[in-house]
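Yeah, one chain of the complex is gone here, protein chain that is, but the others are all in their spots.
Here is chain A:
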């Protein structure tokens, strides 16, 4: 029981972290129709920038400056890169962001090397907030939860209650009409791209110390981010939140509980072949839930696509 509570909290942290990445991507995707392959690379840039700043001034300034720097870079890339490629259609845009991801990875390796970086939790948060049956819950993770929830509320407020939000929402569905009404849609695009990448950067800043800061960190999260926004529904902030939490919990519980294929198969009446390593079905019989945990989100995506192609909270039929 106590392990269950701890797992729910851990899954919440993983899910909220994923949400910070997905919220930016889902807005960019629905607005420009382009899958930004480099989105996770901005997450990596955030962690590296924050590490570099933390060497000079400590963690807290990095928390503010690094996401802004990443956002500015993102906006410049949209203005002078993506916008020029835009007129050639979606495929060149896709290739552009794909190349960008490779480029960012190489640049990061060029400046910071290929090793793990010693980017650590700030001392002020380096203690256990509370513990449940011997499992301590780090204060840093409580801090992560607050940051992510704060971001969600802020975004929700801006998108639904402010004029800028209205314009963005309108530009999502009818960009031409909004432009005809006198709004500067390219500027809106640039702003959304900048804010979206800044949020990815912020996710990197706070995830770097616990998930590790190394050149492979973008690749590790890259694909799961797309899965999340497809499950949640494109352009939906609520969808991104629900899908992120769902995936966070699925992954946490799958890694925790050792459900074995052997038990399932014997309970439905099959007998285990002996010795199992001579059997053609060896791989099936020795399978455990933690082993297949990483593919469960993809399975969920397939199921969602079959039964609800627009995603859990998606509005558009396309």
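Convention: a residue touches a chain if its C-beta (ideal position, glycine included) is under 8 Å from a C-beta of that chain, and two chains touch if they have at least 3 such contacts; residues count from 1.
Operating definition for what follows: contacts and distances are computed from a predicted model.
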Going by UniProt, what is the name of the one chain that was not included in the view, given "Carbon-monoxide dehydrogenase large subunit", "ABC transmembrane type-1 domain-containing protein", "Na+/H+ antiporter subunit E" or "Branched-chain amino acid ABC transporter substrate-binding protein"? "Branched-chain amino acid ABC transporter substrate-binding protein"
From A:138, A:175, A:194 or A:314, residue that would touch the chain that is not displayed: A:138
Listed residues A:128, A:153, A:187 or A:302, member touching the removed chain: A:128
Filtering A:116, A:184, A:266 or A:282 for touch with the omitted chain leaves A:116
For review purposes, identify every residue of chain A that touches the missing chain, sorted by number. 3, 6-7, 10, 13-14, 113-120, 128, 131, 133-138, 210-216, 220-221, 224, 251-253, 255-256, 258, 288, 290-291, 293-294
